[in-house]
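What follows is a set of notes on a single structure, which appears directly below.
The complex appears here minus one protein chain, its other protein chains still in place.
By letter and in written order, the chains are A and B; residue numbering begins at 1 in each of them.
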Amino acid sequence: MTIWKQRIIAIASILVAAGLVVWSSPEARPGYEFPRMVAWTMLVLSAVLALMAFKPGKVVIPADIESVPMRIIWPMLVILAGMAYLAPRLGFLSTSFLVFVATALVFSPDRLGVRRIALVVAIAACFTVSLYLLFVLLLGVQLPRALLF
Amino acid sequence: MELLTYLPQVFSGVNILILVLGTIIGLLLGSMPGVSPTMAVALLIPFTFHMDSTAGLILLGVIYASTVAGGAVSAILINIPGAPANIATILDGHPMARNGRATEALHYCFISSGIGGILGVLVLIFFTPPLAELALRFGPSELFWVAILGVTVIGSLGSTSVLKGLIAGAFGIWISLIGFNPILGTERFVFSGHLQGGISIVPALIGLFAIPQVLYMVESAWRGQTGEQFQMEGRSIWQSVRYNLRRVRSLSLGSVVGAVVGLIPGAGGQIAGLLAYDQDKKFSGHPEKYGKGEPDGVIASESANNAMVGSSLVPMFSLGIPGSPTAAVLLGGLLIQGLFPGPDLFTQHASVVWTFLGALLCAQILLMVFGLYISSLSRFVIGIPKEYMAGAVAVLAIFGTYSVQHSFSDVLVMLVLGTGMYFFMRYGFSPGPVVLGIILGPIAEENLLQGLIIAPALDGPMPYFFTGTINLILIGLCVMSIGYSIYSELKIRSRRRAGERAGGAPEA
Partner (left out) sequence: MIKRLSKYLMPLMAVPVAFALGALGTVKADWPDRPLTMMIPYTAGGASDFQARIVTIPSEDELGQPVAIINRPGAGGQVGWNQFAAGARKDGSELAGYNVPHFIAQSIMHTTQYNKDNLEPVANWGADPAVLIVSRDSQFDTLEDLVEYAKANPGRVTVSGAGQFVGHHIATLQLERAAGIELRYVPTSGGVDAMRFVQGGQSMAGFNNLSDAYRARDRLKILAIADLERDEEFLPDVPTLKERGFDVDDTSVNFRGVMAPQGVPADRLEMLSEAFVNMFNDDRVKRRMSAGGSPLRVMNREETRALWDRQQQTLEQLFEGMEAN
């Protein structure tokens, strides 16, 4: 099974590299020489990878492929996307608070109870305050102005 | 000896306070994922306006040295390098932590940092004039070869397949070229307004290492593994010191490579740790142990990146040419104080400069002491439940990325790269080569293009790039490095084949 996955990766890698080669070769415009060189190098390397994966006979390829546990990690991807969307609109600090609370509650290995939630909220509040002290007060970072802080 | 004359000033009033506070704050800042030395120094510059020039300079220098050393803490404990300089540290530091040797790894890291750092400062004190001349000899052709030498290191960056490492490296170089052509100033590959600024190193570093780590953490939290709760062994500091001092090869190789690379103008400092790690692995009798928790790897990489700190200030003090991006920021702090680099800096402002050098030397010892103390506290960091850690790292990644340039586009680039990297990691690609590509791509392109502009005015591109002592040495090193990579890849393959023959049913 893994050998097929390796072959798919090799093909995908060739396709990506070929795409980059095309993208780096616009007609009659200077300034693309080096990107083109790099893209060709990547294409050649990918071709060698494919050669190894499709070589007949006994294939010696490391088992370096794990399946993606989408079932588990999807809420985190949603949280990250939400963070990217909310941070400039709601404010950095309030978004951080929400992200921390959401991550800690969604992935909590224990059962959720009132005490657990209160604890998480308290920790998140402390964390947000220390972020404010460190980045805004000590380092003087100008966070973008938004709805809340 | 001027150093001794001015040493008492280091311990007077404000200076010693700043020295101690700066070291502690720097270590803490550096150990936070997402906070890079360049950003910390840049953001602390306004503080120096309210200080006299000696105190201001001490603050910046000490923060520089201690954030670089502190970056190893997050590298070892949570597999996220604090700065490009610490990438090599994770290769063996984190496996050591997983094997239950986190305290030991941190001990080696701070002892080697201190020793390397002292060597770097001594280089700065005693050899500044001749080495500054050497630094000036690095022109476009030499820097191009330095970048190529950096690329050849990918082979030992610990991905299971060298080929995949190289592909990832090429991809990293290519995406680093998004934005503007460095010579013509024309725009290219910008398909979204957010990419206009290109992909800069610190956001890429944070994204590629921190975001996959966040996803791994929530996975293990969900599975109810309250951490791969690796046990923290009790380890006496003296035991570590004794062991560390016996690793003469790694220590000296690391310090010397770090000091030399630090001299090279531009971004050289960022690859000091990697080059030292690579060399140490090649000279080692048992290279196959590297990447699985070999103390020598940590020692070489950490001694190198702190030796780099002192020597990156060599060309800056005498010529105004910074040896690393952080040194460039430090230069700005120097100029604001009315201290202008040049040979007369050491005579006209002798008191300021020598007090600063004395302070930098003391800072190395202080950061070794505080660092060793912090090492013993690290079990609390490891004890933090994964779901809290994941949230905190995600938020710090955003703050750290935003603070570099006050740019939200950087944050988006960071998140996209990081999420993509998580999936690629599952298919056998590792983030190290990509970051290395992003660091080296712009250096290689800019110097290649400049070389091609200069060459026709001399004897043409071939003699320009392929003659000259430094060029030839660098080309020799590249060839050796590539040759060694191929040799070791073949050796590993034949060993695996032999293993399969002996073990019966192959597992592919």
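By definition in this document, contacts are C-beta pairs under 8 Å (C-beta built on N, C-alpha and C of every residue); 3 or more make two chains touch, one makes a residue touch a chain.
Not measured: the values here are computed from a predicted model.
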| item | value |
| --- | --- |
| Residue of B:L17, B:L184 or B:I365 in touch with the missing chain, whole complex considered | B:L184 |
| Sole residue of B:P95, B:G117, B:P322 or B:G400 that reaches the chain not shown, by the stated touch rule | B:P322 |
| Footprint left on subunit B by the chain that the document does not show | 42, 45-46, 49, 136-140, 179-180, 182-187, 193, 196-198, 265, 319-322, 325, 328-332, 335-336, 338, 340-344, 405-407, 409, 446, 450, 453-454, 456-457 |
| Those residues of subunit A which, in the complete complex, touch the missing chain | 29-31, 140, 142, 145, 148-149 |
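The rule we apply is simple: only the chains that are shown with their structure count from here on.
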| item | value |
| --- | --- |
| Distance between the centres, which are taken as Cα means, of subunit B and subunit A, whole angstrom | 22 |
| Interface residues, subunit A side, partner subunit B - complex | 2-3, 5, 9, 13, 16-17, 20, 23-24, 29-35, 38-39, 41-42, 45-46, 48-49, 52, 58-69, 72-73, 75-77, 79-81, 83-84, 87-88, 92, 96, 99-104, 106-109, 123-124, 127, 131, 135, 139-144 |
| Subunit B to subunit A touching residues, read off their complex | 40, 43-44, 46, 159-161, 163-164, 166-167, 170-171, 173-174, 177, 181, 183-184, 186, 188-189, 211, 214-215, 218-219, 221-224, 226, 385-388, 390-392, 394-396, 398-399, 402-403, 406, 408, 411-412, 415, 419, 423, 426-428, 441, 444-445, 448-449, 493, 496-497, 500, 506-508 |
